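What follows is a structure written as structure tokens; I'll ask about it next.
Only a single protein chain was left out; the remaining protein chains are all shown in position.
Let's turn to subunit A:
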Amino acid sequence: MNVELKHQAIAGTTESSDIQIMIEPNTNEGIEIQLDSSVQFQFGKQIKLVIMDTLEKLDITQAYVKATDQGALDCTVKARTLTAAFRAADIDQDYDWQVID
């Protein structure tokens, strides 16, 4: 699936057990993630890994992500990342949900 980030987009809230993902095209190479998490010390690495992994499955190789986490589980992190990416790419139909598995 070809997902090209066109502009900034956001998904998720800052409620507990949710994560807010703000994604935009990156002027630098690669995927940059700035994470602020209530469980940073215990799960910071894992959250970044899930975001990275999800973006890679969409073949996104260049992105800037600002994530504000309130203890979301991995499934939520994936869902919010996907949604933000689709929104940033103006994809509003024919979603490829396969990437979740």
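What we mean here is this: a residue touches a chain if its C-beta (ideal position, glycine included) is under 8 Å from a C-beta of that chain, and two chains touch if they have at least 3 such contacts; residues count from 1.
We take it that contacts and distances are computed from a predicted model.
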Answering from "Thiamine pyrophosphate-dependent enzyme", "Spermidine/putrescine ABC transporter substrate-binding protein", "4Fe-4S ferredoxin-type domain-containing protein" or "Citrate lyase alpha chain": the UniProt protein name of the missing subunit is "Citrate lyase alpha chain"
Considering the complete complex, identify which of A:Ala9, A:Ala72 or A:Val99 is in touch with the unshown chain. A:Ala72
Subunit A, residues in touch with the chain not shown (by the definition above): 16-17, 35, 38-46, 48, 70-74
